[in-house]
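Please see the structure below; I have some questions.
All protein chains but one are shown in place.
Coming up: chain A.
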Amino acid sequence: MMKKFREVILLLLLLSFVPHAEGTRYSLPGKPALTRCRSPEKETFTCWWEPGSDGGLPTTYALYYRKENSETVYECPDYHTAGKNSCFFNKNDTSIWVNYNITVVASNALGSTFSDPVDIDVVYIVKPNPPEKVAVTVMEDKGWPFLRVSWEPPHKADTRSGWITLIYELRVKLEGENEWEMHLAGQQKMFNIFSLRSGGRYLVQVRCKPDHGFWSEWSSASHIKVPDYFHRERSVWILITVFFAFIFLIVSWCIHINSHSLKHCILPPVPGPKIRGFDKQLLKNGKSEDIFSALVVSDFPPTSSSNYEDLLVEYLEVYIPEEQELILEESKDLHDGCLKPKGSTFDSDSGRGSCDSHTLLMDKCGEAKDDGRQTDQDGSQTGSEAQRQQAAWEQEALTYAHEDMISPDMSSGRVKTWPSVFSPLPQYSLSPLSQPSSLETAKQHCLSDSLFPPSSLSSYLTQPGQSTKEYVEVHTVNEEDMVLLHPVPVGHSHGKGCLQTHQGEDYSKVNGVDKNNVLLLQREVMEEQVDMCPCENKDANGATESYCTSSAQKSIPCIHTALPVQEEKAVNGYVDTATMFPLPIH
């Protein structure tokens, strides 16, 4: 009794001393504060407090509570279950019908300090535990994967009876990113997430909240990897294909629209032949007479001497060996060759000009060939004969011209001989195909040509270097004002192979054609007096003609009497060589 009394006295003294003590390190404990109270399932709750300074002395804490409208003060039933500085209220002590008024008291040897009281309504402090058993699986919906997240409510929360109603929320993010994608799931315990990245790794978390209360903590993160899927790639390829097909259609349409101009650009048209001053329509529509009359140019051949200079073209002595001749006979497309130069005959722009007797001769030969072919079946042979003839003529004309050029005595003769070469030729080439008389003469001409043995001709032709000449003889003049000529063998030749001469025929050179379509012939040399010539005389057959040519201008000792020339009186008039006095040989 006495001991206890002493203790009490001491306690009172201590209490009294406390206010007077100054400057000592001991003091009343600092004011504690209730930090939070939480109920996980609305059936129990826990309160935590924060202690103040302890004042240097060992301090104890106590929690007291009072129920609403009741004066009874109760002390915390359980200080240990929830940890340090906490008070746990179990089921029996928890009532949802009343508020709690809670105070924490810190006390040490010097005194006690009370915290501010706090009123608690259990229903409003509910913070559930995080949802449990969060399961994430990958599922497929028509090839597109999606995540199915399922979970269970915290086991303490009684949602089955409806005591607590929880709503859930989940969040998803890709590994390595910082932004979460939130989804509110309501009261359901399962959720689908779409729009996933192929091959991505995702983290999923879930939390819950009662209708009145706090959000729980996030559940631990669940990892899931979405498998790679190629549907997106396939759709991208389809898009690309469609796009390119569209582009292709557009391009092909543009090309189709511009096909004409493109064709001109890529494949330029080949320029066709053009004859200056010649109307192409005549070829399509007109008769042949019109065509050929159109081809005739009135001022051709140029008669003025001033044009002679233009006509003079330097020549190359062309010399065709036997093989080439054969090739020429067989494979030469004379028709084309004849056509082509025909166009250029009157084209002053081309380098060849009208002096190109080579081409002129070709024209003539082509025509002859055509005549022969069209008229007679033997025309093929005659055609070949004509080809040979033409080749020979070419050579002859060239050499003749050459001879003309080089002989100094014949300035005038040379001048004169030009037209003699040229003038008959165009006329000849214009021989119409449909004239029977001309055809007959051509036929005769061709036949006469054909009688000439080919071998002799070829042998004749193989002799190189021989300057051979040919002369044309006016055969007849037809109604069309055409002079039909045929070659006349000169009869004299220097070398061998000179064949029979054609006797009894006169020849004359045409000097010119005047404007009245009168041939002005020039009395040239010679008849084919063979005796004096070194030509060989063979074959007294008069029907044959020989291609023995000799240079009339050369001083050949061949002299022969002038034989009567075949002459016919043409409609337009012609010059009778026989009547003309014989010109001196030169």
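The rule is simple: a contact is a pair of C-beta atoms (placed from the backbone, for glycine too) under 8 Å apart; a residue touches a chain by one contact, two chains touch by 3 or more; residues count from 1.
The rule we apply is simple: contacts and distances are computed from a predicted model.
Considering only "Translation initiation factor eIF2B subunit delta", "Somatolactin alpha", "EXOS5 protein" or "Proteasome subunit beta", the record for the omitted chain gives "Somatolactin alpha", by its UniProt protein name. When the full complex is taken into account, the listed residue touching the unshown chain is A:E68, out of A:E68, A:E317 or A:E479.
From the options A:Y124, A:W218 or A:F292, the residue with contact to the chain not on display is A:Y124. Across A:S161, A:S261, A:Q281 or A:N516, the residue that sits in touch with the chain not pictured is A:S161. The omitted chain makes contact with chain A at the following residues, 4, 8, 34, 36-37, 64, 66, 68-69, 73, 91, 95-99, 101, 103, 105, 112, 114, 116-121, 123-125, 161-163, 212-214.
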